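Data block below; observations after.
Missing here: one protein chain of the complex. Every other protein chain is in place.
Up next, chain A:
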Amino acid sequence: MTVKDIFESMDYGPAPESAGDALAWIVDQGSKFGHFIDGSFTAPGEGFESRNPATGEVLATLTQASQSDVDTAVEAARKAQPAWAKLGGAGRARYLYALARLLQKHSRLFAVLESLDNGKPIREARDIDIPQAQRHFYYHAGMAQLMESELPDAQALGVCGQIIPWNFPLLMLSWKIAPALAMGNTVVLKPAEWTSLTALCFADICRQAGLPKGVVNIVTGDGDVGEMIVKAEVDKVAFTGSTAVGRRIREATAGTGKALTLELGGKSPYIVFEDADIDSAVEGLVDAIWFNQGQVCCAGSRLLVQEGISERFHAKLRARMDKLRIGDPLDKCIDVGAIVDPVQRDRIAALVDAHGGEGEVYQPACDLPDGCYYPPTLVSNLSQASALMQDEIFGPVLVSSTFRTPSEAIMLANNTRYGLAASVWSENINVALDIAPKLVAGIVWINGTNMMDAAAGFGGVRESGFGREGGWEGLAAYTKPKNTGKALKPVAAFEGDTAEPQPVDRTAKLYIGGKQARPDGGYARDVYDKSGKLIGQAPISSRKDVRNAVEAARAASGWTGATAHNRAQVLYFLAENLATRKDEFAAQINRMTGGKSGAAEVDASVDRLFTYAAWADKFDGQVRQVPMRGVALAMREACGVIGVFCPDDLPLLGLVSAMAPAIAMGNRVVLVASEPFPLAATDFYQVLETSDVPGGVVNILTGSHEELAPSLATHMDVEAVWSFSGADISAAVEKGGAGNLKRTWVNNGFARDWMGAAGAGREFLEAATEVKTVWVPYGA
């Protein structure tokens, strides 16, 4: 074509980024890679090929890690960890800063390598992945610097096993490694087998930065290697990937005491109201679902448009799709690159092909290049029940439906197993800011999409996983309190066989939905004092009582919407009424436990209620410093329904210590009372009844922790389960929680000093809340 021809056609023409330097780097490494363990590369062994999905060409040969490779890597990390932690935050900050700098110095090499290995457009690697990876190291260099002063009670977890996905290889590596190192942990990281090259290039950078040996270890291989890491002697497992694998990891680590964070799948809604800037909302979808070929966990893949503008919106959307350029990822003028692997492309195609005639499928008439590509796709006019509306596709496929009113938009948006992200488009600040808190998601973008930054927490709720990456809350995933308790001594109930008649027979019941309820099974057990004398009977709850209690808790949603001031008032009232009955409670506790500290326990309980009444309106969210004109709000939201297995040893204080922070933050609770000493809890419901606690906010069950643990932990309508039980149920709770990936907080058999400082504070408030990041860009 001559210049004159182009002058007429005004085509873009090719604009290729050179792959030369990146390919030369691979060749310089011998085109074969071993693992990076204890500061050096191992000799390449048996393994697999890493291909460029755009061309199918082999880029390099990688090594499949063996059990002994993983063991060696974990040992190296273990050996290096004490010195790394002891180096101090300021010392570690220097290394993290150096890593950030080196990533920046070699930014184009990393970008081209990422595009070659993953198939993503060079623009995205160059302008998003690599700069964001640098940003994470800079940000966490700062966190290391501030650790001692700002997190005086935190310490490193130890060795972290980290397993990352193939969609943002270097970026996910940085999300995992930067905070772990900042807090004094060492890591063994496994990149995805399709995309390991930038991780290996990063290993090279670690050497250049002079990072102490063993602090970062990288092993390559498939899911089997991932399983080895999960089972290895690590203190923490961090995983980003599919919900199915995340669930398996939850099951595998249950009861091991390993800390766990999971960033899993999503089917994030993209809600467009009739008063939105429609052209901008259409353009936003390009970044929501065609960014990275839609292979983004937080992709806005589920379009919900207000009915009145739906036709016009979809027409504009189809016209926009016609303009997308699909092709060579290294072309600087490309919007949509290659799918990471033929396996994924076939999976996407199969899901779309199986739509079964539901909805209308639109794909722009574009020539797909040879190689692993899938066209941008819209499936519109779907109903909520369609599989495509529910299942994560993880490809460039947008599905859409309509809604009529804001409340219907919320209902449809939340009608999903996932809860990662959501976008809301409206020019009406009242609508937008009303919707954001009502969406069940870890991240909400108002008039935008896919905004991320190291300073803002990222992570989901429901089956999108738990834990946050980024921001202050992200550090919780890589630290633990300095004071960890001693082993818990089981407390057994007293035995006896006497039947001492009461002046008037009193029946302890369960407390469900604001009413005293007899146990569904109709059984009770005798409770004796130390001398074997009968004190009374406690109901034995069954799974049906769990069901009823959860149902009542679910229904009490008004509590979560109540003002913090109002919740505080109720907590103060509880304290007041409990204090009035101090002597009676103290006597009952002393009799049940055979001790003398009943009065002190009641005093501490009253004090605890005051503490959380105080906190109710003071555990604030934050505004985060993200690089944007606007605000990123880190909002503290209630988890929802929390099930708690209360401590055995302090029957009143233990219950109050768990209940008060939970309800102060707006949760509704199902409390399973101290198993040996249940009658303080059943007395306590009388205090609840007289203190304006709305029915269903606090529900009390008694019975065997071991028997009730599976029912509560597997209940799909429970968001979190805590166990401070003396019974050995940590594993059962964590395993049961895998079903809906509920947040769990278990004692792993360690005691807690409920009378002391460990019995209250931020740890409880953090467990009782989820951080939702709401991005609100603005501009007149």
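Criterion: a contact is a pair of C-beta atoms (placed from the backbone, for glycine too) under 8 Å apart; a residue touches a chain by one contact, two chains touch by 3 or more; residues count from 1.
Simple rule for what comes next: contacts and distances are computed from a predicted model.
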Chain not displayed: protein name in its UniProt record ("Deoxyribose-phosphate aldolase", "tRNA N6-adenosine threonylcarbamoyltransferase", "Branched-chain amino acid transport system permease protein" or "ABC-type quaternary amine transporter"): "Deoxyribose-phosphate aldolase"
Residue among A:E148, A:D279 or A:E360 touching the omitted chain: A:D279
Interface residues of chain A (partner: the chain not displayed): 1-15, 123, 126-127, 275-281, 283-284, 323, 332-333, 335, 427, 447-448, 628-630, 777-780
